[in-house]
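With one protein chain withheld, the remaining protein chains of the complex are depicted in position.
Entry: subunit A
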């Protein structure tokens, strides 16, 4: 049976044109490559600390 409140939660506000600029400035999304890069760098730093 359709649960109104549950289904309603799935509806989020849509972006308006006036909000596009802010949305772009707020865009700090990293893709998978950058995330993996960060993970590799962190692992390297931890290894260097262990060696010391």
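Note that contacts are C-beta pairs under 8 Å (C-beta built on N, C-alpha and C of every residue); 3 or more make two chains touch, one makes a residue touch a chain; residues count from 1.
By our rule, contacts and distances are computed from a predicted model.
Think of the chain that is not pictured: of "Xanthine dehydrogenase subunit D", "ABC transporter permease subunit", "Spore germination protein KC" or "Tetratricopeptide repeat protein", UniProt labels it "Tetratricopeptide repeat protein".
Summarising the interface, subunit A meets the missing chain with residues 1-2, 4, 7-8, 10-11, 13-17, 19-20, 23-24, 27, 29-34, 36-37, 40-41, 44.
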